[in-house]
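Here's the structure, in structure tokens; my notes come after.
The other protein chains are all here in position, but one chain of the complex has been omitted.
Then we have chain A:
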Amino acid sequence: MMESLGQAVLLVGTLDREVAAIALLSLRVSLTAVFLGCLVGVPLGAFLGVTRFPGRGVVVAVLNAFMGLPAVVVGLLVYLLLSRSGPLGGLGLLFTPGAMIVAQTLLVTPLIAALVRQIVEDADRELGEQLRSLRLGSWRRAFVLVFDTRFSLVVATLAAFGRAVSEVGAVLVVGGNIAGFTRTMTTAISLETQKGDLPLALALGLVLIGIVLAVNGLASTVRAAAMRAYG
């Protein structure tokens, strides 16, 4: 164990352009998925946070449960959808980065929506009365509360990014782990493990953890700066 770890640390220094390209693809796919997930998840979560309607409890429970959607199941569903023999086969997306973005977007959207719902609902408890007295409609109130809680929502985005960039089940099934085209950090790690090259797999794992740390660090720096300027 320690021996592998030692070799892995040394290997990190020798990783080359190929690894950089793989890391960039991972970032591109997961960040795009999180961005698209936010486009749907933030409005959806915020709306659920400020409205009350019959059956809302069920919707919220389902949404919360979908935070734990198994990646490999999402991958399988997207595979069947995008396969040439499936309903969306004409798009020719299977085994492309596009397919991986679709799968990860489906994976993170419920997560973002569920977290935003909780954050906005809590804020609504504090400020809701005031906003209602201004006779603002649901969407308007949702918008104000999202803006008000924007710094907390960064955490929801980071959680979604963490989920996307670390999953292997969905990208492996819909991307096919094609060298130089759909190979991501996680599928590369899985491949090297299968080949029995454990130090290299571990080295790639260290790089992935480094990337996640860097993205989180960047986000909290931006958040802190923004809070100072506008908070």
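Operating definition for what follows: contacts are C-beta pairs under 8 Å (C-beta built on N, C-alpha and C of every residue); 3 or more make two chains touch, one makes a residue touch a chain; residues count from 1.
By definition in this document, contacts and distances are computed from a predicted model.
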Absent chain [UniProt protein name; select from "Recombinase A", "Extracellular solute-binding protein", "Cytochrome c-type biogenesis protein CcmF" or "RNA polymerase sigma-70 factor, sigma-E family"]: "Extracellular solute-binding protein"
Option touching the unshown chain, where A:8, A:94 or A:111 are the choices: A:94
Touching residue (missing chain; options A:10, A:65, A:178 or A:224): A:178
Interface with the unshown chain - residue positions in chain A: 28, 31-32, 35, 83-86, 89, 92, 94-98, 101, 176-179, 181-182, 191, 193-198, 226, 230
